[in-house]
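Complex shown without one protein chain; remaining protein chains in place.
All chains are identified by letter, namely A and B, in their written order; residue positions are counted from 1 within each chain.
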Amino acid sequence: MRGTSSKNSSVPRRIFRACAGFVLTIFAGGCLTATMVRLSPGFSADEELLDARLNQESQAALRATHNAERSIAAFYFRSLTNILRGDFGYSRSMQRPVRELLAARLPVTIRLIGIGLAGAWLLGVSMAAFVVLRRGPISRGLAGAIMGLLLSVPSGVLALIIYYQGGPVQCLIALVLFPKIFQYVRNVLAHAGRLPHVLAARARGLGIGRVFLRHVVPASLPQVLALAGVSVSMAISAAIPVEVICDLPGIGQLAWKAALSRDLPLLVNLTFFIVVVTQLGNLLSDCAGAVFTRRGL
Amino acid sequence: MKSLLTIAASVLGCIATFAAPAPELRFCLHAEPKTFNPLLVDDDASETIRYLTGGVLIRVNRRTQELEPHLALSWHVSDGGRTIQFRLRPGIVFSDGTPFDAGDVAYTFKALMDRNLHSPTADPFRSDSGDPQIKVPAPDQVRITFPAPVSGLERLFDQVAILSSRSPAKDRAVLGPFMMASYQPGVEVVLKRNPKYWRHDAAGRPLPYAETVHLYIQQNRDFEMVRFRRGELDLIDTLSPETFEQLSRQMPQAVRDLGPSLESEMMWFNQVPSAPIPDYKKAWFRSANFRRAISAAINRTDLCRLIYRGHATPASGPVSPANQFWFNSKLSPQPYDVADARRRLAADGFRLSNGRLFDRDGHQVEFSIITNAGNTAREKMAAMMQQDLRAVGVQLNVVSLDFRSLIERISQTFAYEACLLGLTNLDLDPSAQMNVWLSSASNHQWNPNQAKPATEWEAEIDRRMRAQASTIDMQARKADFDRVQQIVAEQAPFLYLVTKNSLAALSPSVRNASPGVLRPQTYWNVENLIVAQNQ
Partner (left out) sequence: MKRIRGILAALLLAVALIALFPKVITQAPYDRQFREAAGCPPSLRFPLGTDDLGRDRLSRLLYGTRLSLLLASASALASTLLASLVGAAAGYIGGWCDRMVMRAIDLTLSLPWLFVLITARALLPLNVSPLLSVAITFALLALVGWASPARVVRAAVREMRDSDVLVQAKAAGCRGPRLIALHILPQLKPVMAAQFCTAVPIFILSEANLSLLGVGVAEPLPSWGNLLRDIQNQPSLTGGVLAPLILLVVVIGCFQVVFSVEDLHS
């Protein structure tokens, strides 16, 4: 039984199934996040409880602010119905409506991830192609050294070096993602370069560039495009520490602060956002992969 | 031709003058301000904004620690500390021109004391159940009567920024030296000069001198230091010892070690009877001898030297020597004395065997200490304490927890054995620490929320703290609080480790700065600060 849907399934049915899966994943993501946050230690332990100025009454009031979130099911149901009305809730830790926070910070993250992904893919693919085409030990060794260095240096140290030199810290995501993309693309290209039809083309005397563009690249595309979808979620994951370290006021920094302060409404909404973006990224790469391999979805 | 050149030069000069940046004070907030409502301030960033924009009746001079009249020309405390009457300064207006009078003070205080607000600024005013009575006998006089005496009453007004009762701008109309200009979430807060600010310098020029205050939201302290070195910031209010050392090599004229601050590091043992820890460990922790022994086994001098690079001193108690009036100078820090530690442990029936300590029932003395993760100084301190305690045969396990998990353990579940944390006294007056010292209070960390005091010495602390809170006789209060400090030194419920020094950095372009140890250290006299033209 092949993995793809039977050709007898109607298109509307497949679209419905895809949409239902999409929605269910978002729903499950939010539910799981709410559960994890609610059950995590320190959920109702606000830092303000250590303020010696607060009397018993104020401390009790502080604890009571969590009452609405104690029942996960009730909180989740309430949140979902509010979201359908456009109300994303109120962030206790930031003391602002969640909608306002997301609207203010989303452009920063989009820009950061956009620059990061573009830079990482450009660098990764070109370097991988160079190494595969050159095939020499020096180029491999040099690439290995650069990748090893970038993979090994903590983001905080990299950020400081860039900042100290007056460089744009926004390129940090590119530097974090580029080694991973390079390694994978290099391996995929090298593997494709050993396929029988490619070897046959080279044996027939075709130029290395032509072989690369006409045979190696098309054979590698599905796997490379699969990574494209994953790289979106990798970029979002990388954005969190990068924004925290570099003090960039984006979604990643917001997620970190929300996690530290167990801000349930904010975290659930951020999870929805990340799940949607991840799924969209994967969907796009699946579509692109299907187009290139001429298979149905 | 000549006249054309002259005109051109004049025009260029005018353009240059217009284009010259106005003097701007620039520094960082280390977190996003949570609120701009001065009555609800509970975090450092919001407090900074309140300090810069809010007008207060009485201001604590951060250098001399004395009270100074601000919006109030004078005040009088009577009725044993139950009543305070203010006479207000005439001719003051809010930043939008709305006149300031006693009605505004009454309005602000009423809003502050609203029980539904749960303002952290309000709770210290609540000495008893019942609400204060606020009367306005004249437009420039306010009288507030509390149901019970409030000790240190006047100092509390340093935290109360007066709001306008009539301004259409609501809480955006301010009486402080600066007012809100713009706020970019996550990026910066910009304050601009309040043109209606009431203070003038000796020559009659209106204050503040700075036109704007630029507060960058920057959590990363390394970045902050880089920006300071580049000249993008004018001051750093609190420096870590490592940053201080780095800056003192590169910009020695910029760094200041102001001496002991009000911050100290301390540890305590869990003495909660219902704590989910073995009974034999509870018995250890309840013994004053055991606690004093552990205290004696810790080398505080090494902690100051290695972790704080000499910018700290061994702590003698809950009050820093920086708190000039309340510090009990008769107390001295617990000296490092391994022999004394061993003697005390032996007196309690502990015995050493093969380098390990055992209690009289044969249990090896081993306990864990929790501290908040990410605070490298505390983690290192715990590591040093591990080695120190090994010398007396005690096995210490260090557990770093994220802050909220730690708070949950020390205030809700009590599932811990010992805790290492820091203490910052924002207020000099010991009445601000009532919720720490009273045995029934929730911040009585080693054994909170007691129905009745578990020990005689805690009962005495309760009596002394209540006594000092119910009188305005400063000498009597001092005697009571000195005795509390003495008891704490003898019984060691808290083991005070080090008092950190106040470290700050000030750009040479900032003049009239007079940094002190009370927060805000460097810009407490912000209206007098002159900033040379920023580059």
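Operating definition for what follows: a contact is a pair of C-beta atoms (placed from the backbone, for glycine too) under 8 Å apart; a residue touches a chain by one contact, two chains touch by 3 or more.
Please read all numbers here as calculations on a predicted model, not as lab measurements.
From the options B:188, B:211 or B:245, the residue with contact to the chain not on display is B:245. Within the set A:11, A:39, A:84 or A:203, the residue that contacts the chain not displayed is A:39. Among B:138, B:181, B:306 or B:532, only B:306 touches the chain that is left out of the view. Touching the chain that is not shown, out of B:399, B:426 or B:454: B:399 (per the contact rule at the top). Residues of chain B in contact with the chain left out of this view: 222, 242, 245-246, 249, 302, 305-307, 366-368, 370, 372-374, 376, 379-380, 382-384, 386-387, 397-402, 405, 415-417.
Listed by residue number, the positions of chain A touching the unshown chain are 1-5, 21, 24-25, 28-29, 32-33, 36-37, 39-42, 137, 140-141, 144-145, 147-149, 151-157, 160, 179-180, 183-184, 186-188, 190-191, 194, 222-223, 225-227, 229-230, 233-234, 237, 241, 255, 259-260, 267, 271, 274-275, 278-279, 282, 289, 293.
By definition in this document, only the chains that are shown with their structure count from here on.
Here the CA centre of chain A is 40 Å from the CA centre of chain B. Every residue of chain A that touches chain B in the complex is listed here, in rising order: 41-59, 61-62, 93-96, 101, 104-105, 108, 159-160, 163-164, 244-250, 253, 257, 260-262.
Taken in their complex, chain B has these residues touching chain A: 32, 34-35, 42, 115, 118, 120-121, 123-124, 126, 185-187, 217-220, 222-223, 226, 402-409, 411-412, 427, 432-436, 441-443.
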